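Note that this is a trimmed complex: some chains were dropped, and none of the rest were shifted.
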């Protein structure tokens, strides 16, 4: 199959990012309502829904756009010789718009105002360190598979990785600037206050750069099928 | 293997739909009994059992009938050039009868009356929006895989998707008119009052139509193996 045209790919990135944000935020709202006062159980519900949901939506949109839903992934892919820089730049606004739309849809599905700005402060040193590590690990999973002819395992691997990273980091692993922006627009369980966003995005970019270096060291050769 | 004859396929749809309803309703009853007063944990138990159960029953019946268990899936398949319209129409009563039978079996497995009519009101705007989105997403998962030669991943993908959709929608994602009807017949955790059923089915049909449009846009070409 030749690569789908850019317009179709942008629609896929937009819809997939919208589903991603709706899953993360929607399951957070459900968890908060159904398990009030039990933060651990809420996060377990939120993480489990996100992990299996990610698996499904990467399968849904992967053959069209690569199912990045994440500018760090797109730009890392460009750096590592996958998509063009021009395409990565085109993906970014589709991803951000998708994540914001998904936040709105999640709010509406639960009968809330279409938009509410989160007041949850998340910026801190440990959270920034968490985002660096979570993002570097995410790139390692994706490109270790892509560079060894195992891309068919990526949907399960990314879902599993993020499910774990909700728990092994203190930041619950956003690891994605687009969803970080989207999560500002819901003052619910998964929200993030706008003032905390710059720290998160900086840390994610830092983690992305670290991840690319490690991938280049560990997997220097592209297999012919991936080049 | 040539396609099994229609009679055998209808038995498969009936049995699979019965298992589906027994899993959804039975695990709901167990959850309600074992975790009283903790709705979040109940839904986690119900969603986890449904997700892994769906995976198993799609594997069980897939090679015979396609393992739809859902009229929206069957009619979307007919629209998209899969099964014939005549077969889709024949599947529908088997699916509905299967889901009702599964509800009865679930009730009996837990020592309840064979039939009790649910009084759980579920009709609302946010729930209808949830059903539209849940059903469109379900079709996207199924046909994105079918149209790209990845149908072998459908059992895991559908189970995972529905497991997530229990949480990211406010309706817990019925996404299936046949099970919506079946769930009227058990006045337990997973039940739905008859008066709420029409709204759910309308929303599911709407989501099905939206899903078919998106699939046609994103995956216009049938691969030769699927045509």
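When the chains are written out, they are named A and B in that same order, and each has its own residue count from 1.
Operating definition for what follows: contacts are C-beta pairs under 8 Å (C-beta built on N, C-alpha and C of every residue); 3 or more make two chains touch, one makes a residue touch a chain.
Quick caveat, the model's predicted, so the values are computed rather than measured.
Novice: Beyond the 2 chains sitting in the coordinates, how many copies does the whole assembly comprise in total?
Specialist: Copies present in the complete complex number 4.
The rule is simple: only the chains that are shown with their structure count from here on.
Novice: By how many degrees does chain A turn when fitted onto chain B using C-alpha atoms, rounded in steps of 5?
Specialist: 90
Novice: What's the distance between the Cα centroids of chain A and chain B, rounded to whole Å?
Specialist: 28
Novice: For chain A, which residues are in contact with chain B within the complex?
Specialist: 1, 4, 8, 11-12, 15, 19, 22-23, 25-27, 30-31, 34-35, 38, 41-42, 44-46, 48-50, 52-53, 55-56, 59-61, 63-64, 105-106, 108-111, 156, 159
Novice: How about chain B: which of its residues touch chain A in the complex?
Specialist: Answer in residue numbers: 38-41, 43-44, 47-48, 51, 124-126, 129-130, 133, 137, 140-141, 144-145, 148, 150, 153, 156-157, 159-161, 163-170, 214, 217-219, 221, 223.
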